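What you see is the complex with one protein chain gone and the rest in place.
Our next item is chain A:
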């Protein structure tokens, strides 16, 4: 394609313009990788020589070195704009690595330490008659408690949340709808301990009931409602309006339209939302701590007497502060994470499988 006659710059013009060359020098493709390796090496070298014991420091030194080196070398070879670009890229990679390390460590620690005492016995026995200092014991009572409390909370919160969302999407106009929307948003941010305090001051002080699984479930329901409303609302909004109009045109009343047309269309997303909310409240400790009291024995009746729950069990074991209790705490944490993750994955599976078909 090139034309030697045109490509060749006229001799009288070339020296006049101090023009930048069209192609700037670039660092080779392997440069970031090589620099990363080099700074990791230097970083651990400095760490070793200076006798820094914490690996966190080694990592920080290496990360800083990498950012500085990249900027310096790119600045020398490629010019300042490219250097800024390289700087941003390396900072963002460093951010990513910095964040991944603790999160990966969290998962790794929980799995490796938790699997130590996690077995069939652990899942099927309670802590009755097991002193804190002894090995053994299990989480059966906590599992029963968590499942019952979360189940009750869902029974209370899901219908209220669902109907509120229906109100907001299908009926709501005017001030009431605006107020509900705003306060649902605000309610999402209520600290769990405040929900616990509220139920405590109503249920235990004013109405004079005792600690029970149900009291905990009430607080969990308060935390769950706004999450259900938000997710259901989003899903109902996705249902194409043509479906509703078609139903009205056939003379179907509004409530049957909602029940038979709108809800079935959005049911996948609604289920997902409820399951995510369940996963969220299953890990709440604070309200349970104030309201359920934390029994060490199996109590199958959530309406009478203290119960236990998984997150609170972890807290109690951590608090008793000896190696056997720590082992139990990690194992319970592993079970709790697994429970929450399975709910999450199942919820997302349902969301993908039953995604509402958007019309046009």
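As a working rule, a contact is a pair of C-beta atoms (placed from the backbone, for glycine too) under 8 Å apart; a residue touches a chain by one contact, two chains touch by 3 or more; residues count from 1.
By definition in this document, contacts and distances are computed from a predicted model.
Visitor: Which choice in "NADH-quinone oxidoreductase subunit J", "Extracellular solute-binding protein, family 3", "Xanthine dehydrogenase D subunit" or "Phosphate transport system permease protein" gives the name that UniProt lists for the one chain left out?
Guide: "Phosphate transport system permease protein"
Visitor: Of the residues A:88, A:128 or A:246, I need the one that contacts the missing chain.
Guide: Residue touching the chain left out of view: A:88.
Visitor: Among A:48, A:99 or A:155, which residue is in contact with the omitted chain in the full complex?
Guide: Checking the options A:48, A:99 or A:155, the one contacting the hidden chain is A:99.
Visitor: For the chain left out of this view, which of A:69, A:194 or A:298 touches it?
Guide: With A:69, A:194 or A:298 as choices, the missing chain is touched by A:194.
Visitor: Considering the complete complex, identify which of A:152, A:222 or A:235 is in touch with the unshown chain.
Guide: A:222
Visitor: Which parts of chain A are in contact with the chain that was left out?
Guide: Those residues of chain A that touch the unshown chain are 52-57, 60, 81-82, 84-85, 87-89, 91-96, 98-99, 102-103, 105-106, 109-110, 159-164, 166-173, 176-177, 179-180, 182-195, 197-198, 200-202, 205-206, 222, 225-226, 229-230, 234, 241, 248, 253-256, 258-259, 276, 279-280, 282-286, 289-290, 293, 311, 314-315, 318, 326, 329-330, 333, 336-337, 340-341, 344-345.
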